[in-house]
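One protein chain is absent from this view; the other protein chains keep their places.
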Amino acid sequence: MSKNNHEFLITRKNNHYEVVIGLEVHAQIKSNSKLFSSSSTKFGAEPNTQVSLVDAAFPGMLPVINEFCVKQAIKTGIGLKAKINNKSVFDRKNYFYADLPQGYQISQYKHPIVGEGKVILDMPYGQKEIGIERLHLEQDAGKSIHDIDPENTLVDLNRSGVALMEIVSKPDLSSPEEVNIYIKKLRSIMRYLGTCDGNMQEGSLRADVNVSVKKKGEEKLGTRCEIKNVNSIKFMQMAIIYEANRQADLLEEDKTIDQETRLFDTKKNETRSMRSKEDAHDYRYFPDPDLLPLEVTNDFIDSIKLEIPELPDEKKKRFIEKFKLTPYEATILVSDIETSKYFEEVTNNSDIKLATNWITGELFALLNEKNLEISESPISSRNLSKLINLIKNGTISGKIAKAVFEIMTHEDKDPEAIVEEKDLKQESNPKELEKLIDKIINDNQDKVKEYKAGKDKLFGFFVGQIMKVSGGKANPKLVNEILKDKLSR
Amino acid sequence: MTIDLKTIKHISRLSCISLEDEKAQKLAGDLNSIFKFIEKLNELKIEDVEPLTSIAETTLKFRTDEVKSDNIREKILKNSPSDNEDFFVVPKVVE
Partner (left out) sequence: MSEITSLTLTELVKNIKEKKLSSTEITKAFVERSQKSKELNTYITEDFSSAIEKAKKFDDKPNFDLKLPGIPIAVKDLFCTNGVRTTAGSKILNNFIPTYESTVTQNIWQQGAILLGKLNCDEFAMGSSNETSFFGNVQNPIDKNLVPGGSSGGSASALAANLTPVTIGTDTGGSIRQPASFTGTVGLKPTYGSCSRYGIVAFASSLDQAGPMSKNVKDCALLLEVMSSYDKKDSTSIDFNRSKYSLELNNNIKGKKIGIPKEYRVDDMPIEIEELWKKGIEHVKECGAELVDISLPHTNYALPTYYIVAPAEASSNLARYDGVKYGFRSHGENLIDMYEKTRSEGFGDEVKRRIMIGTYVLSSGYYDAYYLKAQKVRRLIKKDFDVVFNQVDAILTPSTPSSAFKIGEKTNDPISMYLNDIFTVPINLAGLPGISIPAGLDKNDYPLGLQIIGKAFDEQNILNIAYSIEEKINFKNKITDWWIK
């Protein structure tokens, strides 16, 4: 593991500043019902149609914990190679806001369900380990809508009470790029585990970003500011860059940085201070008296361990060994569990090298263009294997295969059938090829003379003519061999 | 340990209850006598005692991940002061 970072520095006249970043990621747990009530968690429902009496904090309502959400949190903790705590406590975080019907959020403060762990990032300059401080369970809040009614705020409590995992990293991140890879890695792990779908557009993954700067080489950390509720990687990066620069500027002018909470304004591309009263942050945490401490036995934890699939890091190792992939190729292919499944299905039935190239090349380009997940791929793994086999056994050339691939994007048809129908088999009979080559040579005697005199570039001309005359079907490899041989005589 | 007007104002902000100065003064007085009474606990040496947070002699029981609640939007909004049928309505937050 490489010891130090690729340097991301904020440069000023006389100083270079390092950036220290810690992330608090809020990940919505994939579950049918909420953390402490039985309402549905489905995204996109009509306002206030997934709200129970408990969610709306009616008098006398009480929380009852969802076992599956606890399991999901523990599963995620195992995926983060973290310590699972047998005993944890739910605390109330007290504050007032329109989307917080209880006037407090049930969270975990001193005793979270998951302790320290780590996430390994594959950076271009080597692997970097990011420490995880803790993971805890908490309730999500509802939604305040400010822009429908000009005089009022409208409140939708559908999201109120949905289970969240708050994953707190140690301040080990040093650059916007590391943040990008970290979020993607976390997402990947949780999608592998099925504990969070990581869909940032739907709000199932968001982060509070803590940023501070310090002069290059200095030990002591600077004052940090928290940028709340950033819901895309791009915005996180922009916010970090703005904030780090802002802080560096203040330090350059010998001014102090106030420890405060800020918001990222996505329109102006800058962070600004939240104009909240200074004492609004006293959450007065205390253990929730409507609940008891959460106790999970080692047996309970072990049974969850059995449900853990092969995770990205392990899968990457195995792919490199088994399929002789480069670390880069392996990283891409394991980043998403569906991709890795697809890859293994294809390589089960066809040439590995070709499979790697075709998936990371043509297929990914197609999916990106059409904005599709691999699970929605127009071309099935079975048919892609078949296509690759047709190339491998010489039935078609690589170039023809691209054309067949294009046809398959519109209809997931068996490539063998397409090749038959469109008569795309490449001509690999040496006798037939000789006939074609002889014809071209005869028709272009002057150019042959020039070639033999030293104009090597003309080789390509001859190949082009042969391809043209054969309708693109001449086997390029054989054409090359035979042509070379004939021209050398 | 005296509770002054500044503290009362701070606490009233935290608990979202507005207080006129006169009432705040009286409250400070009440609270001071109550806290004098509470100070009695300082007589005890209890550093090594475990705090008791739950008196219920049982463990936290789990619930299964079933969706049980139906759409009860009408019931949920029935008692709200506004007559909006889809949302709760509140005055705007001052940013």
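Annotations
When the chains are written out, they are named A and B in that same order, and each has its own residue count from 1.
The working rule: contacts are C-beta pairs under 8 Å (C-beta built on N, C-alpha and C of every residue); 3 or more make two chains touch, one makes a residue touch a chain.
Remember, predicted model here, so these are calculated numbers, not experimental data.
Looking at A:Lys30, A:Lys75 or A:Arg92, the residue that reaches the missing chain in the full complex is A:Arg92. Of the candidate positions B:Ser12, B:Gln25, B:Asn71 or B:Asn84, contact with the hidden chain is made by B:Ser12.
Which of A:Val19, A:Leu35, A:Ala56 or A:Leu433 touches the hidden chain is settled by the complete complex: it is A:Ala56.
Where subunit B meets the chain that is not shown, the touching residues are 3, 7-8, 11-12, 14-19, 27, 30-31, 33-34, 37-41, 43-44, 46, 49-58, 60-61, 63, 72, 75-76, 78-81, 88, 90-94. As for the chain not pictured, it touches subunit A at residues 53, 56-65, 92, 94, 96-98, 101-104, 153, 155, 282, 284-286, 289-292.
Basically, only the chains that are shown with their structure count from here on.
Interface of subunit A with subunit B (complex): residues 31-33, 37-40, 46-53, 56, 64-70, 89, 96-98, 144-146, 149, 151-157, 274-275, 277, 279, 282, 284, 287, 289, 291-295. Residues 10, 13-14, 16, 53-54, 56, 58-69, 71-73, 75-77, 84, 86-95 of subunit B are the ones touching subunit A in the complex.
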